[in-house]
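What you see is the complex with one protein chain gone and the rest in place.
Chain lettering (A, B and C) follows the sequence in which the chains are written, and residue indices restart at 1 in each chain.
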Amino acid sequence: MTKSNSAVMGWRGRVFAAGGLFFVAVFVTFIVSLIAADIFYIDKEAVTEVLTSPFIRHALWMSLWTSVLTTLLSLLFAIPMGYALSRYDFPGKVLVDAIVDLPIVFPPLVAGLTLLVFFSQTSPGRWIEDSLGWEFVFQPKGIVLCQFLVSASFAIRSARTAFDEVDRRYENVAMTLGCSHWGSFRRVSLPLAKNGIIAGGILTWARALGLFGPLLIFVGSFRGRTEVLSTTIFLETSVGNLEVALAVALLLVFVAIIALIMIRVIGHGRGVKL
Amino acid sequence: MTKSNSAVMGWRGRVFAAGGLFFVAVFVTFIVSLIAADIFYIDKEAVTEVLTSPFIRHALWMSLWTSVLTTLLSLLFAIPMGYALSRYDFPGKVLVDAIVDLPIVFPPLVAGLTLLVFFSQTSPGRWIEDSLGWEFVFQPKGIVLCQFLVSASFAIRSARTAFDEVDRRYENVAMTLGCSHWGSFRRVSLPLAKNGIIAGGILTWARALGLFGPLLIFVGSFRGRTEVLSTTIFLETSVGNLEVALAVALLLVFVAIIALIMIRVIGHGRGVKL
Amino acid sequence: MIRAKKLSYGVGDFRLRQLDLEVAAGQYFVLLGPPGSGKTIFLECLCGLKRASSGQVFIDDRDITTLEPRLRGIGYVPQDYALFGHLSVRENIAFGLRTRSIGQKEVARKVTETADMLGIRHLLKRGIAGLSGGEKQRTALARALTLEPKVLLLDEPVCALDECTRQEVCALLCRVHEQLGLTTIHVSHNLQEAFSVADRAAILDGGTLQQVGALGELLRRPGNEFVARFMRCENIFFGEIARKDADGMPEAVVDGISLCLPDSSGDLGDKVEFMIRPEDVLVVPLDRPNGDQRNHFSSRVEHWRDCGDYIRVELNGQFKLVAHMTHAAFTELKADNSSELGVILRPEKVHVLGA
Partner (left out) sequence: MIRAKKLSYGVGDFRLRQLDLEVAAGQYFVLLGPPGSGKTIFLECLCGLKRASSGQVFIDDRDITTLEPRLRGIGYVPQDYALFGHLSVRENIAFGLRTRSIGQKEVARKVTETADMLGIRHLLKRGIAGLSGGEKQRTALARALTLEPKVLLLDEPVCALDECTRQEVCALLCRVHEQLGLTTIHVSHNLQEAFSVADRAAILDGGTLQQVGALGELLRRPGNEFVARFMRCENIFFGEIARKDADGMPEAVVDGISLCLPDSSGDLGDKVEFMIRPEDVLVVPLDRPNGDQRNHFSSRVEHWRDCGDYIRVELNGQFKLVAHMTHAAFTELKADNSSELGVILRPEKVHVLGA
């Protein structure tokens, strides 16, 4: 698809094009000025405080390992699920498809509440917590569960789209060339879908890292225990430490921008895609 | 693209297919059991309380008008921006593209904090609040601004994808048939991209409706003033009123499911798409 | 040898209906049919990529109906080649060999050998993205051939190529076939292409085989109207056998005109449908005497057009006719639009459809 509109244009065409670009300019100015405000407002002391505070260092560490674990777990589900949803027809598939999409449109806060209700109020949930001894509520493990529930769907949808874009013919040919189903998956479909799956993983990671609302409800905001970076921002803001909160926020923004660039590079400039 | 894998399969192929479907089953069970837990735990009294409480009725009303306003505002930006990004090349377009994507990977909480910093700590922000008299911080207006910042990108990206999928040839033909640029946009591209734009609008609406973290920071959680449904869930949970919180949450879930179904119907079963 | 026996398959509204087809060992066979006639589905059933709903597939008399595609020993080149974009040309060609336990050296030797045969040795290190259509086609062919399949299935192998490359690749396919003697089924919707590679062909339409036979037979003795039209015969007539002449030759009446038909075209009163190839229509000067006066009519040139290899003349007298003539013959006639000419349809060149 050619992008450059190169038709011969009268002045009315130019005005029309300018109108579209005007909105682009307004929106971009809006975003850029907000980021600029953040950057101007930040001060060195707060950054130093952030970097030296043991609580915040702990929160950073918590944020990192939970989000990475969530991403790996999501990919573990996303790859087989994406492939199965892309390739197989089974009864009730439309419903399954919708259920996979649900967490994307779901209010994240409700996801946290739902987990809380499940583990604290229902018998299977209590059985898992008490008899199996897998405690999630107000525990670091709960962070991963919460992040997984909210963000795994992004990985699954990306993987599904990536596999959809690999034409069945490739697998068919691989099969006539001596591959089993598994072989054609491993040697053809997976390598061809790889970039889309990785981009989905990065999106999942960015969401997991920035999650806040449901964590507040499901695991609480206990300093040094279930505190991740987003919790830190909330805690510092609520006691009026805007400078410190902002310093932490910029860390997250930085990570988000890195994630964005990686998605673009991997997707050959295609940007976020579900 | 054919979906049914109908090749002749040995037992190993069957095992492979079963493996993929196993993960699907686990994930679906996970989501379904959580929703089931919610449904079983809810009780009538709480629902009655929710429906009669003036605070919650007010929150519902706030949620509805803010999210609808945000959606309309987002579409106002999304249609010209999506068209401009899809059709025109201009210097720095890659950067603009990335900036539009930023709020999607951005931690929402940080968006709230950024707005707070901008309006309370920087001179242009204070000028808007004081001199222009447009108060956003801790005000209902702020809810719309916050929702717009976090969710407009979804509408913009959907619109852009929708316009990308309308081949330029349609516009070209329309122009040889006597249409100006504006005419070909209004009479051809817009109608053809309509469904994608509407699906993007619904996604934006669902996100705006479920937003919580950034609102907590930017407009606070004042009962009856800046309270939306997600704030209600937080407030009720924090005082231990799990039943009431859950009743409100189910309202949101119900809305989310409706949104999901509408996206699927409009997109001819394609599901969420950016 | 590959054989389909009462092979059926259904998807959506479309059905393959009990196809019976046998391609002898070492034969180059063309499967013709308009788009949507089920040619690709039939190939996919043969190589096991679609499970036939009933019927069987045999290779060399071995029933392979329930065998997985990877065990069938069929080389398959799909329509768009489906080259693996994440692998180089060399790795694409070696792909099949690597699924077997074959040593590195042996793999390298076989890849080079196949690449040499197809003239793509210089491409081995390249990626797929930059290849031209013809190079892609050769790579896909090499990938299928390295495994030394018993049968080769080609789905529209030259459809995506421009005319010049198309001729080149057709010639290559012929050469490879002569060299390896592989049983080959070549799917195509293009008649010219079929003539340039094969001797035997089948015509498929709406999931049903219309006719199987030598190309010349399909051309001159089509079994039904669809085949006749597919082979680009425009002179098709409907009539009824009204009488037999002195020699017992049947005569059909079409729009009130009597036409002599070849022997054994049917009995009195039979409805018949018959055709004559445009190149078999004899166009003569109006005044030319003719010893054998059967089927000699007068006619007028409605339109003529130089088609390169021949002149196409549309004639309209008692009925519409299209004739193909050589330039020499046409020049000799000194005809132009509206010229009055004689037309002779020699009975032995007339073919009754389905007879």
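By definition in this document, a contact is a pair of C-beta atoms (placed from the backbone, for glycine too) under 8 Å apart; a residue touches a chain by one contact, two chains touch by 3 or more.
Note that this is a predicted model, so its numbers are computed, not measured.
Put simply, the missing chain touches A, B, C once the whole complex is considered.
The chain that is not drawn here is touched, among residues C:12, C:35 or C:248, by C:35. The set of chain A residues touching the chain not shown comprises 2, 6-10, 13.
Contact between chain C and the unshown chain involves residues 34-35, 162-164, 189-192, 195-196, 215-216, 219, 229-232, 278-279, 305-310, 324, 326-327. What chain B contributes to its contact with the hidden chain is residues 167, 169-170, 172-180, 183, 187-188, 191-192, 194.
Just so we're on the same page, only the chains that are shown with their structure count from here on.
If each chain is reduced to the centroid of its CA atoms, chain B and chain C end up 55 Å from each other.
Centre-to-centre separation of chain A and chain B, using mean CA positions: 14 Å. The multi-chain contact residues of chain A, meaning those touching 2 or more other chains, are 167, 172, 175, 180.
Of all residues in chain C, those touching 2 or more other chains are 48-49, 68-69, listed in ascending order.
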